[in-house]
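Note that this complex is displayed minus one protein chain, with the remaining chains in position.
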Amino acid sequence: MTAALYDRFRRVRAETLALAAPLSEEDCCVQSMTDASPVKWHLAHTSWFFETFILERFERPFHAFQPAFRMLFNSYYNGVGDKHPRPQRGMITRPGLAEVLAYRRNVDERMAMVIGEGAASSGLGELVELGLQHEQQHQELVLTDLKHLLSMNPLKPAYAQRGAVHATLAPEHRWIGFDGGVVHIGHAGDGFCFDNELPRHRQFVEPYALSSRLVTNAEYLAFIEDGGYRNPAVWLAEGWDWVRNGGNGESGGSGAIEAPLYWHRAESGWQEFTLHGMQALEPDRPATHLSFYEADAFARWAGARLPTEAEWEHAAASCPGDIDPCGIAQLFGVSWQWTSSSYSPYPGFTAPRGAIGEYNGKFMCNQYVLRGSSIATPAGHTRISYRNFFPAYARWQFSGIRLARSAWKA
Amino acid sequence: MTAALYDRFRRVRAETLALAAPLSEEDCCVQSMTDASPVKWHLAHTSWFFETFILERFERPFHAFQPAFRMLFNSYYNGVGDKHPRPQRGMITRPGLAEVLAYRRNVDERMAMVIGEGAASSGLGELVELGLQHEQQHQELVLTDLKHLLSMNPLKPAYAQRGAVHATLAPEHRWIGFDGGVVHIGHAGDGFCFDNELPRHRQFVEPYALSSRLVTNAEYLAFIEDGGYRNPAVWLAEGWDWVRNGGNGESGGSGAIEAPLYWHRAESGWQEFTLHGMQALEPDRPATHLSFYEADAFARWAGARLPTEAEWEHAAASCPGDIDPCGIAQLFGVSWQWTSSSYSPYPGFTAPRGAIGEYNGKFMCNQYVLRGSSIATPAGHTRISYRNFFPAYARWQFSGIRLARSAWKA
Amino acid sequence: MTAALYDRFRRVRAETLALAAPLSEEDCCVQSMTDASPVKWHLAHTSWFFETFILERFERPFHAFQPAFRMLFNSYYNGVGDKHPRPQRGMITRPGLAEVLAYRRNVDERMAMVIGEGAASSGLGELVELGLQHEQQHQELVLTDLKHLLSMNPLKPAYAQRGAVHATLAPEHRWIGFDGGVVHIGHAGDGFCFDNELPRHRQFVEPYALSSRLVTNAEYLAFIEDGGYRNPAVWLAEGWDWVRNGGNGESGGSGAIEAPLYWHRAESGWQEFTLHGMQALEPDRPATHLSFYEADAFARWAGARLPTEAEWEHAAASCPGDIDPCGIAQLFGVSWQWTSSSYSPYPGFTAPRGAIGEYNGKFMCNQYVLRGSSIATPAGHTRISYRNFFPAYARWQFSGIRLARSAWKA
Partner (left out) sequence: MTAALYDRFRRVRAETLALAAPLSEEDCCVQSMTDASPVKWHLAHTSWFFETFILERFERPFHAFQPAFRMLFNSYYNGVGDKHPRPQRGMITRPGLAEVLAYRRNVDERMAMVIGEGAASSGLGELVELGLQHEQQHQELVLTDLKHLLSMNPLKPAYAQRGAVHATLAPEHRWIGFDGGVVHIGHAGDGFCFDNELPRHRQFVEPYALSSRLVTNAEYLAFIEDGGYRNPAVWLAEGWDWVRNGGNGESGGSGAIEAPLYWHRAESGWQEFTLHGMQALEPDRPATHLSFYEADAFARWAGARLPTEAEWEHAAASCPGDIDPCGIAQLFGVSWQWTSSSYSPYPGFTAPRGAIGEYNGKFMCNQYVLRGSSIATPAGHTRISYRNFFPAYARWQFSGIRLARSAWKA
């Protein structure tokens, strides 16, 4: 098990580096908004996580790579002590990228020692797994934060060249019905899960139906062309304020919101900024980079609604292999799917003791749950019970829409 | 039924006037913050509600008292057309209070005609009842908004003289257990309810316990004295930011939040601003004017949590007569009780068509549900299924804490 | 002299009441923006000035009308102690207007006693005169602050009915030349002046010319129609930002600035909000309610510039009787005239000792001087050496434009 654990450790850590490989020192250093972090910070913070929560406890004697990093790369753990303010993560030009990469290598070597010795250590395996899952979360953020940074550049540079692209056809749209009743929700089995997926518990779900696929760009464009962004009747009151205020200054602009985050209306037609640069909008691709407000407004305009997270999870659990035997496509690997559920603790939830208990619980307020996973989610980092969460205004993540309907009143 | 309806109309309308009777024109005109409205605005808006939603439809011919009022006293109904901006409600020195009172009388007279003729009219009775329930909601706001206004005055004036006060003793504290299971939630029966209380539906509730009474001032003071406002470990992350930022500039202050809204630490001890002026803090009274953040932090500090709204309603429904046979005191008439439930539509919820559909549904985002009722709630305006809601930072309402515990894991 | 002083005291105080006479309690209570104050506050603060700076010193024994007023109606004198925050002056619904009027009467009676006894008192006469000049300044503010408040009301109510209006013809426009050289600037003689008009001193002025009259509405309209508000080339950089940002949220609006403060483009043509309500724009009247930025931009567009305050004062001093023998019309009684001079101390300026020294000196930063007087300035409150001052963005005062040109290079 030690060898398997170390092998997994090595592979996950290498994947983070691979994501940063095409980037310059400058690309890695800059913070484009408070919600996003520099790539270099992600590289350092994920190492900090292993050093702080594992090496401090298991390495004998413990030698900090650089004691100042304990504060510098602490994200939000009050239990660890002081932390560098989040809006100033981009000020850290030193340590430079080279030193942060040396920090990574140092932590990797020390972790190799600890994992090698650690078969008998109480709790080591669980903590390493948590650190790796944490690192995978940041792998996705590396891509979404970098995409936002590049989008702020008027030259609209590309992160990567695009390979051969095959025309995408949207799967057929159908409503898939579910009977509901008392269902079991939350992580089952022995595998890893985050604390917020527990405890497994029962919920009562009324009969409902889910859309067989995600909303496409063409469908979202119809909403725009029907005046969706100018019609308060389809928006939550808070969403309408967000539209009129231009997303509270998102991107420094002052006008009203008129389209998804990265859409741009050119003379030649709609374009979309992607990790490959500006591209003509592809009508059959799932619409993405939408806020909760936009997802909710689209659903209302379409005569539908967003699913609850229990509805989503129950449906996903009915699909063996996650691949669609029940007819539900695009559950994973395309776009995160906004649910109508505010992020809150499951009945009986208790956060772990100590700083690690700050991982999830303290964010359970005024955020909405997204389910599934996205094109940027690392392979193997998906679960039916996975609960992603962001504030209602956030749209720099790969976030899209799956529609739902209540069936029980029909 | 017409006579009974009119009689009720007359009595509810008179009650609003009675609340404003002790106030000067100046007291009635000023707006103390964006969230609050002037008393004069409440007097006018509640009349506007009857004129716009009932007289426009049922009066033949319709004669607006003053056509400009349609825009001036529209609160938030986009379906009615333009509206005066909420932060500028206090700019309306004209019409003066006398003219607004004349508007009320005019609407009352026209409503008397319409109600008198209206036995056969389709939907009239339901709309009148909605207008009266709406008026009762604003009666509570008259008191809470006025209290906030008076608190901004360094002279700390009183709204009313205090009658003889008998020493209050807090009821005994006990945990009352409930088995849970599949329970029915939402309004039942033929009586009035708001659309957000429907449809009645099933939820699964795990076993739980509720506190037999509300948290007292003495208990909340123990939280303060234990450093509650200085310990991030008991706060939601967003709540901790709120504390450090002084409630986002609440009352113009810049320091951190250190106590409930109206508490003041004098040399002689803690005082509390009330509608009777400044008073020595009474230890056995329920703590009130707390934000959701404070309620949640206190609960965590106390080793408990806030109840969900289903838990609260199921418990209340188990108490015949609302008065405590099952041992739960202070459900109604003391302080609204924060729940951990984000305000969201019940499964199958549909808003009514037209502007009236904006009453509740569009606010179902980033707000938390409060249950019960308060000392300021009009008699007869309480229901077990009633869903009050405010943003997590709001604390100018009479909002307190009832603790809950999960019992099922024990 | 005592009788004459008291007679003057009585008349100035009565004039303030006359200005407030047409107003309701509500009109007098509300504060429409931080820069403006409620009329009731002006009524109280001017009385506070006499009570604090004269009665505290000369009344034996001193009996404060209400000790709390010392803090409540202190405007900005740190030397007097605490003060109620300026943005919250509108929160003071109590004391009501009646009590403030009683405060005025009480102060008037006590002042009558002190003036009657005070012939021999050292400095009494000077302080009374300062208090009356102070009161006259607030008389102008009563009108400008009230005008702003009424303009915030969508019903656009009038302060006063308009009497018979005779068509106004703009005086002929000519350039009046001055040789300059070493000129004397600052107050001369024994009459009253504010400390900021002293000491009289010398300045060197190059040859220049002033416009014979103020810029008219018709001329300003030509600037607008020529795209003046859309052409950055005629604006100061800070002024251009002010235009694009909509005056930093002035009036709650979000669009760019497009016209003077109270102008409104109706379908029937341009209108202007006045103390008599909305009126069709009169082309020959002097343009008013302009910011320094607008005055400067108009001047640049017109191929001219604003005068310095020395140029303005030197020209005014060349006009015996202030009435135009040298050909300069509209120096006084129409609109204050922006100068290009930043408000700064004259060489040798020293503020008086004590709190009264805060009257002028501490505001000599980032404000621009206006000269002349306006339609709202009380009779007798004008001087050639008078220095009014406001921040560059301010335009709720009656502020207009007199153009200047440098002649020496021709």
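Going by the order they are written in, the chains are A, B and C; count residues from 1 in each one.
Here is the rule we use: contacts are C-beta pairs under 8 Å (C-beta built on N, C-alpha and C of every residue); 3 or more make two chains touch, one makes a residue touch a chain.
As the structure is a prediction and not an experimental result, all values here were calculated from the model.
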item	value
Residue in contact with the excluded chain [from A:Ala20, A:Val80, A:Leu97 or A:Ala316]	A:Leu97
Chain not shown: contacting residue from C:Gln88, C:Gln137, C:Gln279 or C:Ser344	C:Ser344
Option touching the unshown chain, where A:Leu72, A:Ile185, A:Val243 or A:Val369 are the choices	A:Leu72
Footprint left on chain A by the chain that the document does not show	24-30, 32, 40, 68, 71-72, 84-85, 87-88, 90-97, 149-150, 152-155, 157, 252
Contacts of chain C with the absent chain, listed as residue ranges	76, 78-79, 182, 199, 201-206, 208, 232-233, 235-240, 292-293, 296, 305, 308, 340-342, 344-345, 347-348, 362-366, 392, 406, 408-409
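As a working rule, only the chains that are shown with their structure count from here on.
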item	value
Turn needed to bring chain A onto chain B - CA fit, degrees, nearest 5	180
From chain B, the most remote chain by mean C-alpha position	C
Innermost chain, taking as reference the mean of every protein Cα atom displayed	B
